[in-house]
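The structure appears right after this line, and notes come after that.
The complex is shown incomplete by one protein chain, all other protein chains being positioned as in the whole.
Chains: A and B, in written order; residue numbering restarts at 1 for each.
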Amino acid sequence: MAAPSQHKLTVEIHRTGGPVRYEIPLRDNQTVLDAVTEVQRRFAPDLAYRFACRVGVCGSCAMSVNGIPRWTCRTHVAKVVVDGAISVAPLRNLPVIKDLVCDMASFFEKWTDAEHGAGAVFDGKATRHDPLPAIDPESPRRKAVDAGIECINCAVCYAACDVVAWDQGYLGPAALNRAWTLANDDRAANADAVKAKAQGVGGCGSCHSHGACVAACPVGLNPTQSIAGLKRRSLFELLRGSGS
Amino acid sequence: MSERLLFAVQRVTALILAPLVLIHLGLILWAVEGGLTAAEILSRTQGALGWAMFYGVFVLAASAHGAIGLRNILVEWAALGRPLAGRISMAMAAVLLVLGLRGVWAVIA
Partner (left out) sequence: MSQGRKTIGYWAAIGHRLSGLALVLFLPLHFLVLGTAMGGAESMDPWLALADLPLVKIAEWGLVVLLTLHLLFGLRVLILEFLPWSGLRHGWVWGGVAASLAVGAVFIGQVV
């Protein structure tokens, strides 16, 4: 473990029963995930929280740190500590199961469910017996897909989004970003259906371009831009009379 | 009206309103100098087909644009369901349309 300094770190954790303050040593190279783990091991064995890879590739450790949703394994305490304290809470916009653990079901449903969500799950047109489709990696459509495809569904953007907080029916930045990648995927059999969901009730029209998702995304994705693409296509296809 | 259509109307009316608002602002800034009298206004507008069309389009676009914007606020901030928010917004659009066209008529005729 990293060497402790002279200083203490107050970790305020918004647990199920209310906020609780713990005191641990302030260490060099300490991440917020390190701090939460130290609290759990030394003071609160019943503290519930999630993590997996702890190296910033899985997105499981997403929590609210000082009011901002982020990956706690990628957040150095030194960068966010204010007057020797940090505040950790579960992600916003998701029901809390216990302490720092949220129920991700509604987030996944908005992304994958064809009836209640965007239905943004890839459905292929071809079988293994068909020739490979020729997709030009430099084509504008493929570039649009590539720009959004790295999403690992960590829900940080969803927690950052104020419209999600205001309107439970809003599909949210991750689902709509995914829908945009499918709408541009020439191999997807359900591209039009996904696009229609993403442009309907709770879809792209509810995005007001706050850009909180862009500021928050740990992978550097741009849901606002993807959603703008959906809006553009929605208007132009409506005016042209094409598209469902 | 579908969500898609409402979005389209909102953006298209915005595009229509942009130049109209610019002209209207310019006119206001020019006309208010030295005070405003009814005679001054009416001497510009009475019998003027150009202004009738300008403000007629303005009222139509503003009624739709304002009502759809209001609908978003009712859904997102007043937590009204879409059906109720839609009805209130429609009522607002009707009020704006009727009062607006009446106002245009009043200064043109």
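Keep in mind that, in the parts below, a contact is a pair of C-beta atoms (placed from the backbone, for glycine too) under 8 Å apart; a residue touches a chain by one contact, two chains touch by 3 or more.
Computed from a predicted model, the values in this text were never measured in an experiment.
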Item to check | Contact list for the unshown chain, restricted to visible chains | outcome: A, B
Checklist outcome for this item: Absent-chain interface residues of chain A come out as 14, 64, 66-68, 87, 89, 92, 162, 165, 208-212, 214-215, 222, 224-225, 228, 231-232, 235
Checklist outcome for this item: Omitted-chain footprint on chain B covers residues 11, 14-15, 17-18, 21-22, 25, 28-30, 32-33, 35-39, 41-42, 59, 62, 66-67, 69-70, 72-73, 92, 95-96, 99-100, 102-107
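Quick note on the criterion: only the chains that are shown with their structure count from here on.
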Next on the checklist: Taking the mean of the C-alpha atoms as each chain's centre, how many Å separate chain A from chain B?
Outcome noted: 39
Checklist entry - Which residues of chain A touch chain B in the complex? => result 163, 166-167, 199-201, 203-206, 231, 234-235, 238-239
Checklist entry - In their complex, what parts of chain B are in touch with chain A? => result 2-8, 11-12, 72, 75-77, 82
